[in-house]
Every structure is written in C-alpha cells, then in structure tokens.
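First the structure, then my questions, so here it is.
Just one protein chain is left out here, and the rest sit where they should.
Going by the order they are written in, the chains are A, B and C; count residues from 1 in each one.
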Amino acid sequence: MADDLVNVQIDGTWHQFPKGTRMIEACRQAGVEVPHYCYHPKLSSPGNCRMCLVEMGMPPRPKPGEELARDEDGRLPIQWMPRPVIACANTVSENLGIRTESALTKSCREGVMELLLINHPLDCPICDQAGECRLQEFSVEHGTGGSRFREDKVKKPKNVDIGPRVRLDDERCIMCSRCIRFTAEVADDPVLGFTERGSHTTLAVHPGRRLENNYSLNTVDICPVGALTSTDFRFQMRVWFLKETESICTGCGRGCNTEVSSREGSILRQTPRENNEVNSTWMCDQGRLDFHYVNSEARLTQPLLKGSEGHRAVSWEIAVKTLADKLAGFESSKIAIIASARLTNEDLYLVRRLAQQLGVKELDVIARFGEDDGYLVAADRNPNSRGAVLVLGLDSDPGSRISGIRRDIESGKIAALLAIGEDLTSPEGGFSPALLSQLEFLGQIHHTANATADAAVVVLPGATSFEKSGSMVNVTGRLQRLAPVVPLPGEAREDWLILRDLLQALDGGNGAGSSDEVFTLLAHEVSAFEGRTLASISPLGEVLIETGETVPLLEREKGRIAKGEIVG
Amino acid sequence: MDFIALAISAVKIVGLVFLVIMPMVAYAVWAERRVSALIQDRVGPNRVGFQGLLQPVADGLKFILKEDFTPKNVRTGYYWLAPALTMVPALLTCAVLPFGSQLFGEPMVIANLNAGPLFIFAIASLSVYGIVLAGWASNSKYPFLGGVRSTSQMISYEISLGLSIIPVLMILGDLNLGRMVQDQSVNGWLMLPLWGDRFSLKGLLLLVPVVISFVVFTVSMFAETNRLPFDLPECETELVAGYHTEYSSMKFALFFLGEYAAMIIGSGLAVTLFFGGWSLPFGWLSWDGKADIPWWQGLIHMATFFGKVVVFILFFIWVRWSLPRFRFDQLMRLGWVFFFEIAVINIILTAGIMMLVK
Amino acid sequence: MALVVRRPQLKWWEKIYLPVIAKGLVITMRHFIRTLTGRTKVTMQYPEEKWNDQLPEHYRGAPALVTDEQDRERCVACQLCEFICPPRAITIIPEEIPSEDKWAKVEKRPLAFNIDMIRCIYCGLCEEVCPEQAIFLRKDYAITGESRAEMVHDKARLYEVGGRRVGLVNKWNDLK
Partner (left out) sequence: MSLSVPADIEKEIDERITHYPVSRRSAVLPVLHILQRHFRFLSEDAVSWTAAKLGLEPIQVLEVVTFYPGFRQEAPGKVHIRVCRTLSCAMAGSYELLDNLCQAVGIDASHMGHHHPFAVSEDGRFSIEFVECLASCGSAPVCLVEDELHERVSPETAPDLLARYS
C-alpha cells in the first residue's frame, strides 16, 4: 500500500502521497495548512463546517480515441472544477490538482467565515477560548473583518450546565459536531446531540442526562471555539499568560503524555499531548484534574524534627544528619524502607543505593490497584510500578512484602522505618497510626502533610511529580520523561537530591549533581536502561521493555483506521 | 601672651569662622543656586523663607538628619579623616587674612604674621590630602580617579599660583598682608593705581604685569578650589561625583563646606592682594596703620572687605555657569605649558620695569 | 575606513580663548539680568499655578476603571491590559459573576484589579487595548502615597477615580 503512491499537485507543486490519503492530510504533509473546524484525524469526517473547501482539478476525460498530451514531466493537464470540494472527506488520486490559495478558495473561506460569525456573540473578552480559538484565528486570517448581517442574532442558551466538569455556551457553538462525534465514537457515551436543527441548531443533552463520563473534558480540548469550556479552568487565566511544559500524567500506570500550563509558579490546567503509542490525543478527566494538590496549603515546606513539643522546623543539614545518624544507629536487619512506585527511576535508584548502604533487606513499594476502564485508565494506579521492579530489583511482585513488614513491626523485629513518597496510613498502605507508634524510629520524605508524617521523627519535604525531572516506565514498558513545571514551595527539594544528601551523610562519598547524572549511574547498573541517558529519551518516550500489555482505546482506534473511518 | 589677648583672639576666631565664613558659605550655596537658576532662565530655591533665604538652614538640617552611611569596603579611618582634611585647611588660612583695618584699637586679623601669603599657600596645599584620601579610602573606582586627578591638578596649579603673586610681593615689598593692604589703602590698589604714589608712570606701567599676574592667579585659584571649568576631580559626566561619590550626610556636607570656604578664602586673598583688601578706592578713609581710627571707620572697612569678597564669589559663580569643563589634558597643558611660563616671564617683566623706571 | 575629522584651524586670538570667554560671560549675564528683571518667565510655580486648564484633550494621566449608565462595572477581566502593559503594572484576578447577580449574563468580572502606580508609565496602551471601554487614562497626574501599598490602586480606588462614564458603546445592557 505504501508503494501505491499517486502524484498530486498542491498550489502548483507536485507531491507524492499514498493513494487514499485525505486531501487535507496531503496538504498538511506538503506544508500547506487548510483551515478546518469539524475535521479531526481521530474522528469521523462529516464534512459539515465547509471551512476546508479547496479548488480541485483532474485530467479532463478524453474523447474516444483521443490521447491527452503530457507535458515534459509526463503530467496530464488539469481541468479545474468550477465548484470547490471539501478537503477533509475527499481523497487524493493520480494527477489530482489542489488549489488552496486561489480566488475561489479564498472567497469560499470568506463566505464560510461570514456565515459562521453571523450568530456568534462578540464576547471574546469573556470567552476562555480566546487566544487559542480557531474562529478567532481564521477570522483574522480568512475573514472579511466586517459583517453584512443586520438582522437580530439568534439567541441560544448560554452558560448551560451539561455536566460536572463541562460548561456549554450554545451561542458560541459553530456546530462542527466534534464533541458529539467524540462522545459517540471514542467515549461510547453519546449524550450530546443537536436539537432544533436549522437556524436554531442547539447543542444539547437530553433533560436528565449529563455529560459526566471520565473523558468529558476531551470535548473541551477539541472544541475549536469556546462553546465547551472546562468548569475547573473557567475564568482562571487567559491562555496567553500560560507557560506550557511537556510532561506525563502520573495518575495511573498509563503515563498519558501531557502539556501542563502554569503561570507564575501555579499550575492552572493539564491537557493531553498527542502520542499515538500511549494516549492518542485523549486523557481521562481524573488524571487531568489531578494537579490541585500541588497548590495545597498542606504542602510540607520545611524539614521537620519531632521533639517533646511536636514537630519543629530545622535546617536541611540538621534534618538529614539526624536521619542518617538515626538510621545508622540501628542494626540493618531492624530497618525497613518503603518507597513508592510514584517516584521516578532516579529517585528509586538512590533508594536502592540507600538500602545497599544500610544493608536493608526489607525494601518494597506500596501497590495500588483499581479497575481498568477499557479506555486509558490502567488497573495499576501507580505510574512507575515497572520502573520500581526494574530499578529496585524486587524479586517478587511490588507490594508483596508490605504485610510481612507490618507483622515484623508488630513483633518488634523491625524497629526503624523510612517511608519515601508514601503515606503509609493511606488505604493502600494499610498501616495504622497505632502500628507506626510501635516503631522506635520513623522517617518520611513526602510532599504533603499526612498521618505518617505526624508519627515520623524526621519529615523531609519532597517534590510532587510536577516539580521534578526524571523518568518513569509505564504499564506498557515505555520509558517516558517527567519535566518540572513549577518551582518547589519553600525549602522543599527534589527527592533524588534529598536521597543523595542522605547517602552522602551516611557514606561521605560524592553524590550525583543532577537527575541526569543519577540516570547515567542507573544505566550503568541496571541492564534494561543500558546505553540511555535522561536527555536522550524522546519527548514521546521510547520502548524500554516488552510487557505485552495493550491500550484498549488505541486498539479500537487502530481498528477504525484500518476500516478507513478515521485518519488517525 | 596674657589672658585678655587670648580672649580677644578667640573672639576673633569664633566671630570670623562661625559668624562670617560659615554663613557666607551657606549663602554662597544659596547664591550659587539662585544665580545659576537665573542664568538658566529658571527660578531656583524660593520656597523656604522669603526668596528661599532659609534654604541653607533647611539644607543644613537635612545634612544633619540624614543617615551617616559608611560603605562596607572603605578604609574607615582615612575615610573619616578626609572630609576634615578638606575643611580644616580652608578655615585655617583665614587666620592671616586682614578682614578689616582696626576696631577699638584691635587689628582686624587673627594672626598678624609677617609671612601671610606663604602661610596661606602652605596650609592650602594641605587640602589636597583631603581629596586624595577621600578618593583612595573610598575603595571605589570613580572616587579613586577623582582623587588622582585632583592630586595632579592641585599640585600643578600651586606652582603657577605661587609664582603669579611674586610680582605683587616685589611691588609691595612686604610679606605682611595687613601692611600690604595699608600700603594699597594709601598708595593706590595694584589693580587701580589712580591715587597716591602709584599714580605715576611706574605705577601705571606696572599695571601690565599686575593684570597678567591677576589673570594667572584667578585662573589658578579656580583650579585650586576645583571649581568649574576645572572641576575634574568630581566631574559628574565621567566620575559620578568624583572623590566624594561614596560620602553622604554631614561628611558630604564637609566637602561642600570646604569647597565653598576655599572659594571665600581665595576671593579674600585676591581682594587683599589686588584690590586693596578693606580699603576704599581713591584713598577715602585711608589708614596707614599708625594712629587709631574711630570704630565706625573700622566697620566701614570690614564691610568693604566683605563686599569685595561677595563680588568675587558672584564672579566665581558667573564663570561656573558660563564656561564648559576643560578636558584633563587641556587642563594640564594650560597649567604647565602656559601659566607656568607666563608667571615666570611676568616676574622678569616686573623686575625689568622696576629696575628701569624710577 | 578611518574617518579623518578635520579640526578647525584657530587663529591666535581664538587660541587664547579670552574673547570667547568674555562673549560667553556676556551671554550668561544677559540671561541673568533678563530673568532677574522678570522679562523671561518660563517656570510655572506648582502647586499655586497648574496646567489643568491647558491640559491637552488626550492627556494621559492615571488610569482608572469606569462604570456605565446603569452602574455596571464595564471591566470583564479579559486581562488584555495586563498582557499589553509594558511595565507589568496591572494585575487582575478574574471571577465569575454569581447567577443571582443582576448582571449574571456578563458572566465575568474582576475579583481584584490592581494597578501599581509606581510601575505605571502612563503609556495608555491599556486604554487602547480595552475591548470593553472599561479603562481610561484620566487627567490626574499628581499620584502620591505614603507607602508602596498605598500606591497600588485597587479596584475600589480605580472605580472611585474613574467614576461613571456615559455615552460609550453598550454591549451588554439594553441601553444600546
């Protein structure tokens, strides 16, 4: 099929594309942007916005017996069709011509823009989409600037509550139907539809039904205008103030690629980033909104030491020194370390070194399992379980030693415990505060105040996944990079840095100077990572190990591509 | 020296320094600001008191109340010493200036030395240390450059300054400033030989070297007091504020006072040497220093002296706002290549005239 | 290529400078006398004399927010002024207008609107960029305060200074 190339002329230049390529995709590959609203490569193409109209031409049909004259390059003449065609639903064929800048195409775009804007309200100053609105962009690029419409605009419902996370403004809707197609084709929850088709066409949900599935916020992403806006992000910040950082979601083992938007050190929204090996262009609402804890009041900002009158803030030097001295004071068989599969590979590598230094055998992470929703949410709710197994070199399933550690604490076999990045009293952890109080010593590295920290003698403030750089391995065995989005609050530090200082306090050696260096050390020691550096990991990640797991959503998408329903 | 003479001396010192020089400094500053403003079509300070006459008081208060800030990296001892070294010599020199003839039988001069001009030059040349120390002790680039410039400038011009008054001493044949003034009072001012002995061929011929002498003296005086057009040690366009960049509050004020005090003393010396000091022109109310004169005449003489000084100060200010600053190489060239030679030739010229014309 | 600047060749009387110095002194003396006798008068004695009457029509003084005929705050917190402001003097925190509010249909308004008048450079870009005609540069130019905090004009202060402005385009109410 790949060999089945056809010659296509786009704006006077000849290109070659596989047969069956949509004209809009062909133009995109040739570096010519065809404006469009309703077309989305991951959705079916109804061709209803008419924005992608282009002029098309084909070789004229020869009279019987007539041979068409070819030019010196062997091309047939192109006879331009008097009417435009939509580029999103038509495919290329041999000797096809496309004009995207001709007078006809331009007047088509002007006309379409004028009609789309007839009933569109002039509330860009209020609309959250302003700044990333296709209607705004194309209006500037292809519109006429003025309106000839003198009649009253059609009034439609505004500020409609159609779901817990999505707000609808029908006057802004341009009826591209992307959201309807997404809910029907991808999320399999077709609650959206057009009612009162005609000049009053209204996007609506049936009374009593709501757009509340776990993927509803994707409709906000694909809405080319401000009709669907996120309740969470609504009126928080104009988009042109946002700084985008490419990272990954750590809500579950899928590791959806994300773009995190922040301003002046606070995160305001998280949107999916296209990666056809992980999350296509989608993301679940749960993961997407899982960033508010970063700005929480409960964040730990100073190293704490427990005295007779509760915790008091101390300097990093004292805190790390105390922790090292305390741990060194125990026999290695009496110490246990519980790390987290929410830590990066770099953090976990230093945990491994720490365990080696102390001679600790009781080392594990806390497992977290839920239900695989058949789309993107993986059953493993830890973002880096695979990495934990690889880096820590666990010989059993992650989390399988935890109950043993619990028993040993009860029996007094374990007297000192270090919890890194986990609240042990959480449901998954299963440690009760009473059990923790039986320990002679408890230390914790965590980003937010919790019950374990209450019981801990030394509490060191760590970083959230939005504040550190590093790498993680998702459930399909893909090595992906995490980027720091916002600066750390107060005196909090990245976890690898804390662990490095702790190691230095214990063995006096020189530590790594950056997470990149830690990764390099890791690559030397763990065979799966061999030959890689942190900087060399591509922005879309790369396959590290084969786990045989597949992504249900991606499998369905591949099926639809194969059937030609979508471009993909 | 008995107690009464000591007391009288103290009264003269305090009276001259604190009742005359200091207020004069203050009002010289006020005059500087008002005159410069008028020259530049502005108004100048006119808010504090009538026509801004209380402005110097306000300025003084401000200087006293401001934080006396000493930067961290300065050489503290020298840094503190420098302003005093600028201020004190300027005030010391006024000891030998006859600011009047006689009041209640007491000569109106603090120390009636027989080597007046020499004393003045000796002490005045100390003031260079203030500036050099300030520049060096500040431990900062601009003050340092200012200090270095100041050293070369002041040392250079001291030579022409000293040489320029030799013709005057030759003509008057005396080193006691008091007697020099008495001579001029009776025999005609050097710059205005229109009565007494000097109203003769010799006197008029000697006017030529005297005028040259006066010009060289005045210009050198500008350079010595770091006044524009020779204010290179502190020129703002290049050195921020030159040697006193790092100074604030009262220490800065001391530099300020020193500069203006030097200006007043310089004016006083010029008046004494060339314009007959306290004496009125054309021999009016002249005094040869022998018989006592009534007190009102003494007061008139004192007023005359300070009047002349004020005119000179105004001249200083006028020049400052008329002429642009010299370049440093031009300054040195002027000092060494022109004024030094002119002053030396002038001495020969004077001697020639005195020898040939009887 | 080196550029040779030809210096003027001075005559001997020019070289001694004295004539030009005298000329300069005469010029400054003339200015001195003219100003002293009141023939030259340039300076205006602020605050006894003020420019207020002579201020040009489009004088750019302190920026302020305005309300319309129906006392609705015109600003909808679009933050364009915050974006355009060259010295970044403007800070806006937007909020949603509660549904029970009379102007709920406008949906958005500023919760906080601060202009740091120490930073403001009176360029007028905020007024120019405002799509809602909500911010105007007034003729006030004497903006003073006793602390930095006082120099940050908050929303209440901005509306107090700006007051009500009539005759503007009314996009949101039925006055049209």
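Everything below uses one rule, namely that a residue touches a chain if its C-beta (ideal position, glycine included) is under 8 Å from a C-beta of that chain, and two chains touch if they have at least 3 such contacts.
Note that the structure is a prediction, hence the values are computed from the model and not measured.
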Omitted chain: which shown chains does it touch?
A
Options A:His142, A:Lys158 or A:Arg209, residue touching the unrepresented chain
A:Arg209
Among A:His200, A:Lys243 or A:Arg407, the residue in touch with the chain that has been omitted:
A:His200
Please give every residue of chain A in contact with the chain that is not shown.
190-198, 200, 204-209
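The rule is simple: only the chains that are shown with their structure count from here on.
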Based on which chains are in contact, what kind of graph results: line, ring, star, complete or other?
line
Chain occupying the most central position, where position means C-alpha average
C
Could you please state the distance in Å, as a whole number, between where the Cα atoms of chain A are centred and where those of chain C are centred?
45
Listing for chain B: what residues touch at least two other chains?
none
In chain A, residues with contacts to at least two other chains:
none
Partner chain B, residues of chain C touching it in the complex
21, 24-25, 27-29, 31-32, 34-36, 40, 42-43, 45
The residues of chain A that touch chain C in their complex are 122-126, 130, 158-159, 234-238, 240-241
Report the residues of chain C in contact with chain A in the complex, numbered from low to high.
76-80, 82-83, 94-96, 105-108, 131-132, 171
